[in-house]
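One structure follows; several queries about it will come next.
Of the protein chains in this complex, one is absent; all others appear in place.
Chains here go by letter, A and B, matching the order in which they are written, and residues are numbered from 1 within each.
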Amino acid sequence: MNLLEVEGFSLSFLQYEAGLRRRRLDVITDLDLDVEAGELVAVVGSSGSGKSLLAHALLGVLPSNAIEGGRITYDGQPLDLARREALRGREIALVPQSVAFLDPVTRVGPQAERAAVLAGVGEPPAAVKAAFRRLDLPEETVRRYPHELSGGMARRVLTATATIGAPRLVVADEPTPGLHPEVVTETLQGLRRTADQGAGVVLITHDLLRALEVADRIAVFYAGTTVEVAPVEVFTGDGTELRHPYTRALWGALPEHGFVPLAGAQPPPTDLPPGCLFAPRCPIAVDDCRAARPALRRVDRWKVRCIRA
Amino acid sequence: MSATSGATSDLRGVLVPRAGILGRLTDRRARTLAQIGLGVVALAVVVVAATLVAPSADATNLLARRQPPSLAHPFGTDWLGRDVLARTLVGLRLSLGIATLAASISAVVALALGAAAGALGRRVDAAVSWLIDLNLSLPHLVLMILIAFAAGRGARGLIIAVALTHWPTLTRVLRGEARRVSASDYVAVSERLGKSGWWVARRHLVRHLVPQFSVGLVLLFPHAILHEAGLSFLGFGLSPDAPAIGNILSEAMRYLPAGDWWLALLPGVALLSVVLAVDMVGGNLRALLDPRSVHE
Partner (left out) sequence: MLEAGELWFRYRRDSPWVLQGVSLTVEPGEVVGLRGPSGRGKTTLARLLSGYLVPTRGRVLLDGSPLPAGAQPVQLVSQHPELAVDPRWRLAEILAEAGTGRPDPALLETLSIDRAWLDRYPHELSGGELQRVTVARALLSQAPYVVADEVSAMLDPITQAQIWSVLLDHARHGGLGLLAICHDDPLLAAVADRVVDLTGALRPGFVTHT
C-alpha cells in the first residue's frame, strides 16, 4: 500500500497586479505522485514545474492564500492541513536545501538533540547517536561545530537532524544545489540509506542523472503537472523506453546523450495552453493534443500523460 | 476556484473572488486602500472645518464662559467664552501644518544622510553614524527645547526643533537599505556595464529607497504632532495666544481642579484621533508597499 498518494492535486494563488486587479496563478494543475515505504522516488523537472510547491504542501507550509484541489492521502487517511501540522517534523520531515540551517555557534550534537526534543522523541541523546550512526557518521561528530565538518558530513548531519524523529516520509527539496560531485554522492547515499531503513523518500532535484543512482522510480513534472512516472531501469541507453516526449527530451538534452536543446520554454502559470501543456514544444504533437488536456494513464505503477505514448 | 469533487485535502485560504460590493469589502487590498482613503479624508475634513470655523475660534463671549458641552458648543466653552471645538479644530490645523513641514524636512535630511552613508563609502558612513549616535544620546525633549529656544521659539523654532531631532531613526533604516543596494550583485553588474555612480543612484538606489522614504515620512507625523503639542504645552512652542493644541491643553490644566474636564479631555481626544488617523494612513501605506502584499 502506498505511504503517500497525491492524486490530481492542484494549487492556485491569487495575486494582485496593479491596483485592485487580481490574477490567478495556477501553479499546479494536475499532479500525481505515489510513494511506498522503503522507496525513493525522485521528482525531476525544471524550476517552476511545481516540485518545491508540492514539498511545501506536504509539510503544510504554503502561504495562506493558496487554493488547493485534488487529493493527498497519507497512510490511507486524507492529509489535511491539521494533520500536516501534526505530523510535520515527526512522521513527515523535510531535509532543507542549505547547511545554513545549522546553527554555526552550537555543536551539532546538541542541535540534533533539540530537533529530537521537538519531534517528541524519547531519550534524545540516544536518538541522536542512532541517527548519526544510520548516516554513517563517526560518533565523535556530535561534538563538532558545523564549520569543522566537511561539506559532505555537514549535509549528512543535516539529513540526520531532519530525520531524527525517524520519520516515515522524508522530503528532500533540492538537497544538492550546485554542489561538488563527492558531496552530492554522500548526500544521496544518505537518503538512500534512509529509504532502505523503511522510510519513503521524495527526492526533489533537477539533476536527473545523479538521481538515477539512488531512486527506485522517477516522477517527471512539467508546468505543474505530472507527465510521467517511470521505473529507474528505463532511463538508460538512448532513452527509447521512455514514454513521454518531454522525458525523452530531458534525456536527450544531457551532455552525455547528445546535448540536444529542445526549443521553447515552460509555459508560465498565467498563460497555460488549453490542451496538453507540452504540446507547443512537442515534436510529435497533433491536433488532438492541443484540443484537450490528456489524462494520466496508468499501467502498474508506470504513469504517462500523453495520448501518443 | 474551489476544490474538485472528491476532494479531501484541506481548502485553506479559499477566498473565492466574489463579485460586486461584498467582494470588494472582503478584498484585503481594497480594505487597505479604503483605510488610507478614510484617513486622508478625515484629515482633510479637519483642515477644511478649521478653515470654516476659524473666526469663531477667537470670538469671546463673556456671557457663556466655562460651559460644559452642549448642542450649541459640542466641546463646551472656555474661560473666555470661546467655542472649544472651533479652537481645537484650528489648533489641529496648525499642528498638522507644522508637523507636515517638520516631518518633511526631517525625512529629506534622513534620505540625504541615509543614502550618503550607505552609498558613499565607509568614512561618510562613519561620520553619519556618529551624528546619529550623538543625536540619540541626548534626551529628546531637552534637545528640542534647547533648539526651539535657540532658534527663536514660535512656529519657526518649533519646526526646526522637531525637524532636527526626528531624522535619526529613518536615517538608520534608509542607510541599511542603501548599503544593501550598494553591496548588491546587480549594482556591481551595472558598474561593469559601464554605468556611472550617478546612474546607479538614479536607477537603482532611488527605487529601493522611495518606498521606505514615503512610509517613513508619513510615520514621522505622529511624532512631530505630539512633540509639537508637548513643546507648546511646556511653553517653548507657539506663542500663548495661538490656539495650538499644546497651548489649549496647558491652559486647560488650570481649570481642571475646578471640574472643567471638557477643556482638556476633548481637545486631547481630538489630538489622539488625528494622530491615529495619520498612523492608519502610514501603516497601511507600508503594508501596500511591502512586496509581499501582492498575495491576498
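Throughout what follows, a residue touches a chain if its C-beta (ideal position, glycine included) is under 8 Å from a C-beta of that chain, and two chains touch if they have at least 3 such contacts.
This is a predicted model, so every value here is computed, not measured.
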Checklist outcome for this item: Cross-chain touch to the chain not pictured, restricted to A:249, A:276, A:289 or A:306, is A:249
Checklist entry - Touching the missing chain, which residues of subunit B? => result 184-190, 192-195, 203-204, 207-208, 291
Next on the checklist: Tell me which stretches of subunit A touch the chain missing from the display.
Outcome noted: 44-48, 177-178, 180-181, 206, 208, 249-251, 253-256, 259-266, 268, 271
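In this text, only the chains that are shown with their structure count from here on.
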Checklist entry - From the C-alpha centre of subunit A to that of subunit B, how far is it in Å? => result 48
Next on the checklist: Looking at the complex, which residues from subunit A come into contact with subunit B?
Outcome noted: 8-10, 12-16, 20, 22, 24, 62-73, 78-82, 84
Checklist outcome for this item: As the complex stands, subunit B meets subunit A at residues 1-4, 6-15, 17, 24, 27, 29-30, 33, 293-296
